[in-house]
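Every protein chain except one is present and positioned as in the full complex.
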Amino acid sequence: MKTRKRSRFITALIISTILLSGLFRPVMAAEMKSVILATTTSTQDSGLLDVLIPQFEKNTGYFVKTISVGSGQAMAMGQKGEADVLLVHSPAAELKLVASGVGINRRLVMHNDFVIVGPSDDPAKVKGLKSTREAFKKIASSGKLFLSRGDNSGTHAKEKEVWKAAGINQEKEKWYQQTGLGMGQTLNVAAEKKGYTLADRGTYLALKKTLGLEILNEGDAILLNIYHVIEINPAKWPKVNAAGGKAFADFMLSRQTQDVIKTFGVDKFGGALFFPDAGKKVEDLGK
Amino acid sequence: MSILTVDNLRVERGGTSVLDIPHFILEEGETLAILGPNGAGKSTFLLTLARLLSFSQGELRFRGEDVSLPEVAIPYRRRLAVVFQEPLLLNATVFNNVAAGLKIRRMGKTEIEKRVTKYAELVKITHLLKRDARKLSGGEAQRTNIARAFATEPEMILLDEPFANLDAPSREALIDDVHVILQQMGTTAILATHDRLEALRLADRLAVMEGGRIVQSGTCHEVMNYPVNEVVASFVGMETIFSGVVRRVNDGSFTIDVSGRSIEALGHVEAGERVDCCIRPENIIISTHPVGEGTSLRNNLSGKIVKIAPQGPFYKIHLDCGFFLSSYVTPQSRENLCLQEGKEVTVSFKATAIHVLRREKG
Partner (left out) sequence: MDIIVEGLLKAFQLIFSLDREVLTIAVLSLQVSGLATMISLFLGISCGTAVALTEFPGRNLVVSIINAGMALPPVVVGLFVTVFLWRNGPFGFLQLLYTPTAMVIAQAIIATPIVMGITVAAMQSLPKKLRLQILALGATRLQMLWILMREARLPLLAAVMAGFGGVISEVGASIMVGGNVLGYSRVLTTATVMETGRGNFDVAIALSIILLLFVFIINLILTLIQQRERPR
């Protein structure tokens, strides 16, 4: 009857009010002191930030919104002032950002490296080659399948750098396939199709046991993946949380954080995923 | 005491007038049937009276109160009930459907229980109360609709061709039941229909509508036997219409020359006038006696049966006596008289049965 319908309606309204109120508290609290950190999916996927961010939040009381996207998007967010601080690893693009005056205080944080992984039977025979350029040349000449992320990420940028250095025009080749996916997924595709790919060591190690791919080439200086933290210039973009961005950058370079970086991944993967480099010069790395 | 008065009511649709009622009165307690062909404006009239359709001008008074004001629309409608041709039941049990109007009026549960039981009984659907309304036959559904209307105990009930969608036995039964209820409750009713037999069974007064206007209104006898024009005539079933010139005028009676035949009728006309006349088919008698023998009817003509068409329980006989007439006979009579197409018969009718529709100076 009518009264029953009414009471049901009221119950529904009450439930929705509860739903609503549940959402408002985090929203209001967060807007007080939030920092938008733009970083890359591979950085996020390594799990390092899952350890560091809570520590930073505890120390400073800031609320960090980690937006992990492809390198290209991260840089674009910085360029448009939609992020407060960047943690990225695309040196060429980074330099452009700094040159434009939007990126300031670009500081070296850490590095890890890329490796070439592929099927254990190594049909293109790249294992043990000292020069990664040589390895790429061999893959090209053997026409064996190579998977690229193709998403303008840091990894993709690095990969293109090596192809260029090796003097190979790989874009239109049939053995060159672009997935447009993140690192983890690209590795899976490579495993499925028994092809080669360039991956950051961290993601590879994390997925190693399920993949069935092996590291076939490593160590060349060109494979270094170097991370910088860049703050966004409040003079160019007044709405950025400059104080928060700086606090995060300083945190990444602090003694304590650098120690955490040094030991990250050792117990889980048997080796460190990153190498802390605060205060060093880029040219000195990898030596 | 008149329960409803209408003055200068006009409804326009797309620039044309679809309803034009200069004056109309409904007396309390009476049942008025509105007859008319499709498109005559019967439904429009009913909807306007219920204030379900807006009108561009006019005054509507219910028990003397002006009900055209917007504030009174809903209280006014709650004093009426409307029954449409389609049952338009809700997706619920029969009980809840009959109770619909009562729930809208926010009646209490026990009161609703009482009313629904009472009216379900009157309409003979008590055994259906718990059933899902979607699972009713056409007749049962329309009964539920009618119970729903009467349950609100309206002061006036408007029925728009309520029996039109029913099969013959359901119709018959329901018309009888509605007749009983209307008499018992004394509710004022307006019934729109295109079926004159239905109208005759239920109504005290008749009104005939055509083209958005009321062309004639009066008691059943008046309208049925003295139609004011051809349209009304054909609608009330006076199918035989003929015209002729007045030859001789006596005191109160006259003779017309119709296609060479002499017809005697009663009335006041002038010699030389051209008249249109009509006769009800029931008043035309067919016999196999030779002309002039065995009848006391003034008019006896020889004629030929042109066509015999079954018409429900009867047969309609189309006759040619120099002009066309039609009559009805029972199957029994047809058999007894051995009527068939082409047969020569005697056609007789009283002078009093002829009704003059229209006169023109010759």
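Labels A and B are assigned to the chains in the order they are written; within every chain, residues are numbered from 1.
Operating definition for what follows: contacts are C-beta pairs under 8 Å (C-beta built on N, C-alpha and C of every residue); 3 or more make two chains touch, one makes a residue touch a chain.
On a predicted model such as this, the values are computed, not experimentally measured, just so you know.
Here the missing chain is touched by one residue of A:82, A:134 or A:214, and it is A:82. Looking at A:187, A:216 or A:252, the residue that reaches the missing chain in the full complex is A:187. Among B:10, B:63, B:78 or B:318, only B:78 touches the chain left out of the display. Residues 47, 50, 52, 74, 77-78, 80-82, 84, 86, 88, 90-93, 95-96, 100-101, 104-105, 130, 132, 148, 152 are the ones on chain B that touch the missing chain.
Chain A meets the missing chain through residues 5, 16, 19-20, 22-23, 26-27, 30-31, 36, 41, 44-45, 50, 63-68, 80-82, 181-185, 187-188, 203, 206-207, 210-211, 237, 239-240.
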